[in-house]
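Every protein chain but one is kept in place in this view of the complex.
And then subunit A:
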Amino acid sequence: MKLRLEDCHVVRQNKTLLKSLYLSVRAGEVLAIIGPNGAGKSTLLRVMSGSVQPTCGTVWLDNRNMAEFSAIELARHRALLAQECITTARFSVHDLVGMGLTYTGKHLLRKKQNQIIASVLDRVGLTGFATRDVTTLSGGERQRAHLARVLAQLEGGMESRGAGVLLLDEPLAAQDLAHQKLIMECVLAYARQGGGIVLVLHDLNWAAACADNVAVLSQGRLHAQGKPVEVLNTRLLAEVFGVQSRNYVTHVGTGRPFIIPHDLMEQSSSRI
C-alpha cells in the first residue's frame, strides 16, 4: 500500500474540514477525488502530502507513519502540485524545474539532472521552453511547468527507491483539450511505473475515463468510494452535486460512465 489514511479528522478554528476519512492508494493505482466546491478536496490532498497534520488519525506512507518522515524523506516519497502556484520570480523554466531536484536529486551528477529536466519537460509538452522566463508563459504553460517541477522532484529519488506518490490538485483546470489528454497520459504512465496517483478533478468524465477508483467527498465526509462505474451515477449527481434529471449515460464502447448535461442540451437545441 503506497498511501493510507486511517480515521483522519481535520478541525480548524472549530470547523470540521474532514471527518473520519479512510482512504488508500496502491502502487500503480489512480485515485480521483471528486466533490462539490468546498467539500475539503484540497485539504484532503494537503493531509495526504503531510503539509497539513490531521487533528486526529494517522497517514501511512509506504507503511510508515507519515509524521515520522523528515522533510527531505517526504520530498522523495511524494510530490504535490497545488491548485495555484506562485510564479512571480523571473526564473527560467529550466531553473524552476531544477528546483524540484535540489534535495531529491542531490546525489545525481549535473548531467543526469539535466537529462531528468529535459525528460519531464518533454512529458508535459514544454520541450523547447527551458530557457523561457516563467513569468512570460500562459497560465496553462505555467501550470505544466510546475507539474514538470513536481515530476522532477519524484524522479530524483526514482532510481534509489522507485516511484512515489503523485498528488495533483486540479491539474487539468487551465489546460486545453490536447494538453488535458497529454497530462492524463503522463499521469497514467507514472502509474504504470509503479507510482500511486491521487487527482482532484472537477471534470467527472476525466475521472470516469482514467481513474481506477473514485472517492466522492461531500462536506468533509467520504460520500462514496469505488470504481467509476459503481460510483458515478444519477443518484450521486443528485445527492452530492444537486444536479437532477437525465445526465448520465454509459459509454457504449468502454462501459464507463459518461456525464453530459442533457437538460441544457435540450434547452439549447430548442433555440437552433
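Quick note on the criterion: contacts are C-beta pairs under 8 Å (C-beta built on N, C-alpha and C of every residue); 3 or more make two chains touch, one makes a residue touch a chain; residues count from 1.
Operating definition for what follows: contacts and distances are computed from a predicted model.
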item	value
Protein name, per the UniProt record, of whichever chain is missing from view ("Iron ABC transporter", "Cysteine desulfurase", "Multiple sugar transport system permease protein" or "Fe-S cluster assembly protein SufB")	"Iron ABC transporter"
Touching residue (missing chain; options A:104, A:143, A:175 or A:218)	A:104
Contacting the left-out chain in the complete assembly, out of A:61, A:75, A:124 or A:236	A:75
Which of A:88, A:138 or A:269 contacts the chain that the document leaves out	A:88
Hidden partner chain, residues of subunit A it touches	49, 51, 71-72, 74-76, 79-80, 82, 85-92, 95-96, 99-100, 102-104, 135, 149, 153
